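Of the protein chains in this complex, all but one are displayed in their positions.
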Amino acid sequence: MDLRIANLVKAFDRFPALHGVSLDIRSGELLALLGPSGSGKTTLLRLIAGLEFPTSGEIWFGNENASALSVKARNIGFVFQSYALFRHMTVLDNIAFGLRVRPAASRPAEPEIKKRALDLLDLVQLPGIAERFPSQLSGGQRQRVALARALAIEPRVLLLDEPFGALDAQVRRDLRRWLREIHDQTGHTTVFVTHDQEEALELADRVVVMSNGRIEQIGNPDDVYDEPASAFVYGFIGDSSSLPVTVSQGEAVFDDRRLGLRSPNGRDGQAMLCFRPQEVDFVAESDGLAGRVKTVRRVLNVRRAELEIGRARQTVEIDIGNDMEVHRGSALSFRPRRFKLFPLDGAAA
Amino acid sequence: MAGRRGWVPSVRQASAIPGFGLALGYSLTWLSLIVLVPLAVLVFRALELGPGELWRIIGDERTRAALRVSFGLSFLAAIVNAFAGLLVAWVLVRYRFPGRRLLDALVDLPFALPTAVAGIALTALYAPNGWLGAPLARVGIKVAYTQLGIFIALVFIGLPFVVRTLQPVLEDIDHEVEEAAATLGAGRRQTVFQVLLPTIFPAWLTGFALALARAVGEYGSVIFIAGNIPYVSEIAPLLIIIRLEEFNYAGATAIATAMLAISFVLLLIINLLQGWTRRRLGHV
Partner (left out) sequence: MSKHRDVTQEKPLVQLLLIVAVALFLAIFLVLPLIIVFVEAFRNGFQTYVAALGDPESLAAIRLTLLVAAITVPANLIFGIAASWAIAKFEFPGKSVLNTLIDLPFSVSPVISGLIYVLLFGAQGVLGPWLEVHGIKIIFAVPGIVLATMFVTFPFVARELIPLMQQQGTRDEEMALSLGASGFKTFMQVTLPNIKWGLLYGVLLCNARAMGEFGAVSVVSGHIRGLTNTMPLQVEILYNEYSFAAAFAVASLLAMLALLTLAMKSLLEWRYGAELAARKRRP
């Protein structure tokens, strides 16, 4: 089922949560809505679900305008961060719930309902727990039951709100892999919300990066990582350092010194230089950005130095080799191997 | 007292905070003097009578009738309160409307109002010439001085117990669970009856039990509106008083013992029921 979101605006009382968001979701894809808290990603998800209604804009499910449909009529599956399982029902009854509440005309016979629920339990790799209660399950198990419950109604689209947010790191990693498998098996159009970029990049076919109620970029994980469309995306995905510079005659200038970094579209003015700590070369002091080391710390398998640069004492982070003699107060000079320049007047690079 | 204080320090864990001996000693003494000793006297007198004698006195037809009236009507009133209280609590917790705060405060009225005042007020209201009694009489329903009057009074005083017990659990209902039910296609009625009400069932039982316990022992609110006709509209507490006035201490003791025993059994059953439902819901 293709989804189309056209100019969605949502304001809570006077507070605008979404500023006119448009998005096309392809049938069968696994799409991530990624962003920090307050970016509007959960609001967007709930609007798609029908748990909230937009202030203006439209949502299309295939050829059907779903904007005015109730949540029941949209036939979506929703998985909450807190699982929201029915505590007084067994796992089986939880999963069967969506089928049992259907009007008599569209309700399968009870044995059929039971069979479908048990099949779903097998699908989510939890055979044998049908008669247990949610309170007897672990967090990871509860989330899988929640997914099975959502899948039982054969939804047009599956929506997950930070589904692994409440789980341990290891369980989170396992479930990520498992979700991808389930998706590949069932082929549902799936949208999930997360603030964890690792999760988004690992799982999704496409990533929608959001900030402050707007979409910053839509692309597959490689696009979003390698070719970030804005300073925000650059900074949000992967490690990054940034430095305000001036672009003059198509070249980046910092503290009145030309850096030898050319701007691709040649627009002059204030800009933000963004680069990744891992992608720097060390050069002589006159050729690059020079500064003094403030701190050195270990980030997994590399060491990362915080550098104070320039008159205004800006700080940037760069990775240094394990065999480099670097400590507090050392002088270092570098030039980014790969970088992006984003004009500070708001236009795209 | 000294003996008790001497015993205490070896039993409790050492704590930096002083005053344990004094506080516990005083509390236990006061508790014993005011509550335990007098209650013990009742138990003692009951045991003195012996089971045979107790049974004979309770077997008296008038006593049986009084116990039936008290417990039967209390049970019915508690049931009505359970449903009315649920509706009241639901509306007060989940809806917003002008005057809600005022209504909410009013729910405590039957609890705060002295029972004698409630008694004469209800009687005046439901008497054949009363504001409510008159229209009801025209339809052929007599309230004051009948069992119906007792019933109304018992519903009156039991209502706050159900409402106040249900309000916190209704407030705690997980919003997302309701949304989940809606996303799965449940209609509003299905969500309420299949998802929400089952989760508040233990609290509902508690409210019911509290209302029942209060109703069984109620005297002041009932004594004016009841006809107090033996065998028909005479409540057990009244019979206790009558026996006392006859200086029939044994009779009074027996009836009191019966009341306490039956209440105890009822509450035990409800407690067990609650434990069972709590386990089902994983509250344990």
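Lettered A and B in written order, each chain numbered from 1.
To be clear about the criterion, a contact is a pair of C-beta atoms (placed from the backbone, for glycine too) under 8 Å apart; a residue touches a chain by one contact, two chains touch by 3 or more.
Just so it is clear, the structure is predicted and the values come from calculations on it, not from any experiment.
Residue in contact with the omitted chain (choice from B:A116, B:I141, B:I229 or B:L268): B:A116. Of the candidate positions A:S27, A:S70, A:Q125 or A:S138, contact with the unshown chain belongs to A:S70. For chain B, the residues in touch with the chain missing from this view are 8, 11-13, 15-20, 22-24, 26-28, 30-31, 34-39, 41-42, 45, 84, 87-88, 90-92, 94-95, 97, 99, 101, 103, 105-122, 124-125, 130-132, 155-156, 159-161, 164-165, 167-168, 171, 175, 178-179, 182, 188, 191-192, 210, 213, 216-220, 224, 237-238, 240-241, 244, 247, 249, 252-253, 256, 259-260, 263, 267.
Listed here are the chain A residues that touch the chain not shown: 50-55, 68, 70-71.
To be clear about the criterion, only the chains that are shown with their structure count from here on.
Each chain gets a centre from the mean of its Cα atoms; for chain A and chain B, those two points are 55 Å apart. Residues of chain A that touch chain B in their complex: 49-51, 71-72, 75-78, 80, 82, 84-88, 97-98, 101-102, 133-136, 149-150, 152-153. Contact residues on chain B toward chain A in their complex (touch as defined above): 174, 176-177, 179-187, 190, 194-195, 198-199, 201, 280-282.
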